[in-house]
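Working notes, beginning with the structure itself.
Excluded from the complex is one protein chain; the other protein chains are retained at their positions.
The first chain written gets the first letter, and so on, giving A, B and C; residue counts start at 1 in each chain.
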Amino acid sequence: MRKEISIRITGEAGQGIVSVGNMLCRMYKDTGRHVFAIQDYMSRIRGGNNFFQVRAAAEPVAAPRACADIVMALDREAVSANQGALAPGGALVLDAEEYGIPALEPGWRSVPLHALARDAGGSIYVNAVALGVLAAMTGEGLEPAGAAIAKEFAGKGREVIGKNLAAARAGFEHAAKQLKDCAYSLPKGTGGAPYLLSGNDAAALGAIAAGCKFYTAYPMSPATGIMNTVADYAARYGIIVEQAEDEIAAVNMAVGAGFAGIRAMTGTSGGGFALMCEGVSLAAMTETPLVVAVVMRPGPATGFPTRTEQGDLDFVLSAGHGEFARAVYAPGSPEEAFRVVKRAFNTAEKHQLPVLILSDQYLAESYVNTARPDLQAEAPDRGLLLGAESDPEAERYAHAPGGVSPRLIPGRSRALAVADSDEHGTAGHITELAEVRIRMTQKRLHAKAEALAGEVLAPTVYKPGSRVMLCGFGSTLGLLREAAGARADTGFVHYSQVWPFPAEATRSALGGSEKAATVENNASGQLARLIRRETGIGLAGSLLKYDGRPFNIDEVSAWLDKEGR
Amino acid sequence: MRKEISIRITGEAGQGIVSVGNMLCRMYKDTGRHVFAIQDYMSRIRGGNNFFQVRAAAEPVAAPRACADIVMALDREAVSANQGALAPGGALVLDAEEYGIPALEPGWRSVPLHALARDAGGSIYVNAVALGVLAAMTGEGLEPAGAAIAKEFAGKGREVIGKNLAAARAGFEHAAKQLKDCAYSLPKGTGGAPYLLSGNDAAALGAIAAGCKFYTAYPMSPATGIMNTVADYAARYGIIVEQAEDEIAAVNMAVGAGFAGIRAMTGTSGGGFALMCEGVSLAAMTETPLVVAVVMRPGPATGFPTRTEQGDLDFVLSAGHGEFARAVYAPGSPEEAFRVVKRAFNTAEKHQLPVLILSDQYLAESYVNTARPDLQAEAPDRGLLLGAESDPEAERYAHAPGGVSPRLIPGRSRALAVADSDEHGTAGHITELAEVRIRMTQKRLHAKAEALAGEVLAPTVYKPGSRVMLCGFGSTLGLLREAAGARADTGFVHYSQVWPFPAEATRSALGGSEKAATVENNASGQLARLIRRETGIGLAGSLLKYDGRPFNIDEVSAWLDKEGR
Amino acid sequence: MSGSKDFHSADPVTWCPGCGNFGIQAALQSALTELGRDPRDILLVSGIGQAAKMPHYVRANFFNGLHGRALPAAAAAKIANRGLTVIVTTGDGDCYGEGGNHFLHNIRRNLDMTVIVYDNQIYGLTKGQASPTSAPGLKTRIQPAGVILEPFRPLAVALALDCGFVARGYAADKEHLAGLILAGMRHKGFALIDTLQPCVSFNKVNTYAWYSKRIYKLGPEHDPADRAAAMIKAEEWGDRIPTGIIYEKVRPSYEDLSGLEDIPPLVDAPVGGIDIAPAFEDFR
Partner (left out) sequence: MSGSKDFHSADPVTWCPGCGNFGIQAALQSALTELGRDPRDILLVSGIGQAAKMPHYVRANFFNGLHGRALPAAAAAKIANRGLTVIVTTGDGDCYGEGGNHFLHNIRRNLDMTVIVYDNQIYGLTKGQASPTSAPGLKTRIQPAGVILEPFRPLAVALALDCGFVARGYAADKEHLAGLILAGMRHKGFALIDTLQPCVSFNKVNTYAWYSKRIYKLGPEHDPADRAAAMIKAEEWGDRIPTGIIYEKVRPSYEDLSGLEDIPPLVDAPVGGIDIAPAFEDFR
């Protein structure tokens, strides 16, 4: 039996690729396996070629493979577009008759997917047929597939479930007979991580758990998923989700809500964030808590709307005019995303400043089975707030340790709550004075930066000082873990907070290593430059990828074989 | 006789401070002296306290003094607000009766400025009275003052000129009698630099000279001056000046005009630039020439609208999402501003990318007498353009050396001109392909960056390898020149182009020096960080100033006395 | 002091002597006094400009945000705490220029807030460029041959979007203006009060004298419920310029429709102790 299997389901937009992908994940997860799945799709609603690739294993997995052991092609174009991704010894399942492909290449297997779907009620059931075929090919019973179907279509009523079940059964039975020789079965696992979470889902749950009461955004892939999930729970948790007229409105609404005393958040991708820069600066100047998720996609400009990149690190670190303290997180997994978003709200309120969370399409839209996180971690801490009993003359911007003056809430504090985007004195009124400017800059920049530095999330360091040390941030955590885990001489440093930069921790993690290199999903090695600027350490190199696709573990291993000596 | 004199004229907004300041500059300049003047004003239209400070000398000067030898106070508040800026041995001129100040402190001299003005026609002539007083106190005749008046009010008609002349004469005669003991006269100079230019004026003239045919911006201090000056000449030079509805419109209009084949420019300050980030990224993706002047003021947010800072270096270097090549200039004087703006248009067109010009309120609104620059320098070079006779199938984004494919102009090229903000193939149509993405990223980022690096403006290096080396960018050129010029052991490096960063030139300039430090008008030492990132050189320190005011030469000298050993 | 119902602020005013804004300030203070709420329940929100300095000069809570962005900040503050009386003090550039998109969409949003636009037909604070409402032909440094764009028509646009309260005030008629502001605050929904405001420093066309010849008050013959009549009044400009409530209609507010009104103000919802466990179960 193999230790793991990767399955790619591919077809055109509208064929239910994500739906069957999710069912496949559940099928494996609910039978004790670990799963990790990525989505690859085009910026269109119908047609083209998309895929969903599931990796299932007895051991935890958190990065994709380069190739799939089974490629399930739901239309003709899917065959040509994905045949190159078939692993040696793998099977590419297609519907030769339907697609008009008379000659099968080695490893290709034809199944009348579409005819079976039509028999079950129509072509739209082809994805359920595929699920059944896959259940058979990988030696799973029909039952887990059925359970996954029931779950997936729970809200859709009996008939839909019934037809999907029938389609899956047809596929299963066909494959059980005709593809007997395909033996891709996996050992049962112990699993135990029951939740199937994407980075976006986890971020949304984190926000809800943190007591966010206002989520406002302008739709933008791949950040919209956060808003979708918050909206799903809005009524239940008493949250207002407001679609803004543009990103400028979104960020200014988030700041306005923060000023008025509630936890608020916005999210976007690079292009939308570009429009928010002035608002980030506003939060800094008015010392208003602000949480922004920046879910990166490849730029510049519109770029690749549905693909992935880590190209906005530099931008986010210095976005917004003027100088001020900020915190920038970069969670490495859905689990970290949940926790870091909660933490972001605390940081934003305790230090009264903008907090940015860097994610990317890869993290946002890949699924991993996750244990229930510690729900008590990062318990809400609102920082200093003056209530109804406070000093009626309290000044909003009074100088105080850590640069943090207690917040005033309009209508809830005894003193009047004020905020000013101009340079201002302690009472919040406009000033022109040099001395006031100096002290306020020291408050917003120096004092806060110092206080923040004391609370930086330590990077995840694995085998510090190894001969080879890989460095990464954000979405690549699983990849680094697996790549370094497989090699005795390789360790890694992963930053889930990139600002303030943990310079000391970096120095001690990299100290003694012969080759330190970054692994970055971008074209210019931004993390390497940051490390150099902040620690003086010049790294040996960078593994960069900038084709809009996430790294896979195989290419990292290959690179290490070559470069890591 | 003294070698130089600094005169500060101060009063409330609306008293004509700038007007008299300009006349004073002309009075000295036209008598062969060198002048340098700064403006310090509040963000209001009437009232408050503003000043204009002129430094005149026999030798070239290009930075302000900390204190003024003569403070001319046009209202009561001006006395208390500016008495601290009086140099030892200086004279503070006030109108004791008018301001109700019975007791004069040592060095204070009362002149009935307002009574004389009223006699001459009204209180508004108080600035002309002051000019006359100053002409007398500094041993100039009445004639140069009269000439300056005639020039200043040339468009306003005889009566205005007459009344101002009368007021000046009254002031002159009064002072000639009553302030005889004040001897602040300057030797005549050889001068020879006839033009009195601010950085904004020079940038505007540079744009006009470069063939800019479209200037569009949203009003924002301190960048509006560029638009004002371009507008003054728009009709004469066939330029359209269009006030945009917001900065996003401005930058997208500039890009649209560039696409359509004309030279276009926009300008703003940090907050407006924050709104332009997405447009900068658009220019990069579509490979459209774009020139943006970023005239910095203190942030964050609204900050100090009328004051100065160099706080947006980091921001401008990485503004815009996604990764792409850019050029960032930072002229050090009006003369450099004229030349660099011309060059910016060439760079933008030759390399087809966004070019940003960093200025600040200090450079933008200070005046220096300037020789006529070489008008032939930076002759227009539009880069590769395909005309009416070209290949009808030419592809806009064909791969080519330096990442530069010949441009197509709609309606003027034989092939159709296209531009796409999505990732695209060579023909400009949307793509989803990994290979295309990789090559296009290499074109926009790597190839262009390399080509740009070959054309970087060399930093101005004075006495390379001196024991003490000062580093600065943008507006501080004159300051560095004067500070280093006065010390045998001190040299400087000044960047009028900060990106691509001239790393080699920096290494060789700083090599051998014991103490290298930056002099930056900001609170975090952004240039020092940039030098570290790009060269690995950790500097010894930074002289930072962040009170919204420009450096003066005296504080730099004092710092060098203390830290430069 | 805080807690008293005095709306006098100690912050020194930086407007030019004679500026129309003084009249609006007085009108706003008197409307607030008349309203009778504690300054702690009032929130003034502004962007940047001369008009936008107002919150410094009237004692209440305030949020003086970015140029053009008063409305989104105000909207969210109102969502956060629907108990606040939210008043936006903004300029013609702030609200119709840089902030034009928020103007459109916040009329649609219809939160209960009063928006006073200090319409001096000029960019005052930045020294006299054309604003969206500047008259064609107005000469400025940037428009030396005169403005060539058609003026923005705030009242007509608001009406086109079926804004529930559309009024025009005049800065020099404080009493009348105070009445409009009070009516705006009492209207449940987005209330627009475009207020003609002489700028003595930069607008040499629309002066006090110019207005005094033209301004008149809408009398009882005008029915603010009549949308067609309102449209005519909204467009009346030139020899005669009407002031008063041009249109009023009760539309369901955002607070009603969003369900905000059915729950305690969001600001009072506890931040801690949220049970997220049941939501996780959906991700099994």
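Just so it is clear, a contact is a pair of C-beta atoms (placed from the backbone, for glycine too) under 8 Å apart; a residue touches a chain by one contact, two chains touch by 3 or more.
Nothing here was measured: the structure is a model prediction, and the numbers come from that model.
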- Since one chain is left out of the picture, which of the remaining chains does it touch in the full complex? A, B, C
- Query: With respect to the chain omitted from the figure, which of B:244, B:358, B:484 or B:516 is a touching residue?
  - Reply: B:244
- Task: Among B:108, B:195, B:362 or B:546, choose the residue that contacts the chain missing from this document, as touch is defined above.
- Result: B:195
- Option from A:195, A:218, A:273 or A:362 whose C-beta touches the chain left out: A:218
- Message: In the whole complex, not just what's shown, which of C:71, C:159 or C:267 touches the removed chain?
- Response: C:159
- From the list C:20, C:47, C:72 or C:100, which touches the chain that is not on show? C:100
- Message: Under the stated touch rule, tell me which residues of chain B contact the chain that is not displayed.
- Response: 151, 194-197, 201, 205, 208-211, 213-214, 216, 233, 235-238, 240, 242, 244-246, 248-250, 252-257, 259-264, 278-279, 282, 286, 372, 375, 379-380, 382, 392-393, 409-422, 428-430
- Item | Absent-chain interface as seen on chain A, which is shown | 14, 42-48, 218-221, 224, 227-228, 231-232, 234-235, 241, 243, 245-246, 271, 301-302, 305
- Item | Residues from chain C at the interface with the omitted partner, ascending | 96-101, 104-105, 107-110, 132, 145, 148-153, 156-157, 159-162, 228, 231, 251, 254, 257-259
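As a working rule, only the chains that are shown with their structure count from here on.
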- With chain centres defined as C-alpha means, what is the inter-centre distance between chain A and chain B in Å? 43
- Note on the structure: Separation of the C-alpha centres, chain A versus chain C, in whole Å, is 41
- Query: Of all residues in chain C, which are in touch with two or more distinct other chains?
  - Reply: 14, 48, 66
- Name the residues of chain A that each touch 2 or more other chains. 248, 278, 282, 286, 421-422, 430
